[in-house]
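Excluded from the complex is one protein chain; the other protein chains are retained at their positions.
Our next item is chain A:
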Amino acid sequence: TMLRRMTRLLSGARQARHGEQHAALHYHIPLQDLKTVFPQGLPPRFIMQVKTFNEACLMVRKPALELLHYLKNTNFAHPAVRYVLYGEKGTGKTLSLCHVVHFCAKQDWLILHIPDAHLWVKNCRGLLQSSYNKQRFDQPVEASIWLKNFKTANERFLSQIKVQEKYVWNKRESTEKGSPLGAVVEQGLTRVRNATDAVGIVLKELKNQSCLGAFHLLVAVDGVNALWGRTSLKREDKSLIAPEELALVCSLRKMVRNDWHGGAIVLTLSQTGSLFKPRKAYLPQELLGKEGFDALDPFIPILVSNYNPKEFESCIQYYLENKWLQHEKAHTEEGKKELLFLSDANPGQLERLCAYL
C-alpha cells in the first residue's frame, strides 16, 4: 500500500545507499540476519517487538547516518577512530549501534560486539583468580557466553584467521601457531576455566591482524562507561574490586585504544545499568569520568536525541500499519499531539506508551 511505501525502505541490501533522503524511514532487516548478526546486543523490548510483528524494522535516523558516512569514508591506514554515541535515556543509542553493526556486517567487516559492558562489572558469579596474571580475576561465565555469541556472529572468519603465536593452556593442551582462531574459541568454550584467557587472546590477535589488512574490524561496545566506573564485585574478604583487576575489562580497555588501524571503534555511553551514577547523567564526562575521558580522547562525540517531528510521525505510522495502536483516537491529530506531549518525543517512552494502546 501507499502507506507502506512511505514509511519503509525495501530491503537491507540497499542500506549501503542510505543517505539523507532516507531519514525517518524504516528499513527492514531479514530475520535470518538477525540470528547471525545479533545473537546478542538488541535491546530486550526491541526483541519483543520483533517477535510480535514478526519482522525487524529499524528507523534510519540522523546519528546513525552520520556514523555510516564516517565509516564509509574511513581511512584504514590511519589509527582507528573512536565514535561515542551519547544521549539521554531511551533516545535510541543501542539501536543506532545495532544499525551500524548490521551495516558493517553486510559490508563483511568482522564484528566485535560487546552488548553491554555493564554485565561484566556487576553480578558476576564464579570469579576465579586468573592463571595468566595473578593480580587479576577471571569471569568464566560471562566470557563463555560472549565467546559463544562471537562464534555465531563471525563463523566465517574463524577459519580464515590464523593465530600468530603458540598458546599453552595447561600441561596437556596448547594451540599451535598457525591454527585457526576457531580453535582458540573452541578451547574457551570447552574449558570454561580458560574462557577469559581465550577472550583475551582473541582480542589481541584480532587487533594485531587487522593492521595487516585481511579484514576490517569493527569494535562495538555498549555501555563503555562501565570500563572506567566502579564495580559491585567483591573478593572473599568483602573488599571491592577495581575494574583494572578484572581480566576481561583489561583486555577490552586495550581494545578500545587507538593504537591499531584497519577498522573503527563505535561506543555508546549508557546510564541504564551503570553503577553509582545518577539517573539524569548522560554527558560524556559525567559518565566516563576523568579516567575514561583521558583514555578515549580524542573521540568524536555523537549526540542521539529524541525524535524530531518527522521521525515521530513516521514511528506512529509504523505502529498504525502494524495495527499496534488499537485505541480509536490513536490516529487522530489530537491523539498524536497527546502522545507527543506524554512521551516528549522520547523513543523509549513512546514505545512504552504505545504498548498500552
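Keep this in mind: contacts are C-beta pairs under 8 Å (C-beta built on N, C-alpha and C of every residue); 3 or more make two chains touch, one makes a residue touch a chain; residues count from 1.
As a working rule, contacts and distances are computed from a predicted model.
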> One chain isn't displayed here; going by UniProt, is it "Proteasome subunit alpha type", "Autophagy-related protein 101", "AP-3 complex subunit beta-1" or "Mitochondrial ribosomal protein S35"?
Replying inline: "Mitochondrial ribosomal protein S35"
> Given the contact definition stated above, which residue among A:Q135, A:T190, A:N208 or A:Q285 touches the chain not shown here?
Replying inline: A:Q285
> Of the residues in chain A, which ones touch the absent chain?
Replying inline: 70, 73, 75, 77-79, 81, 258-259, 261, 283-286, 294, 297-303
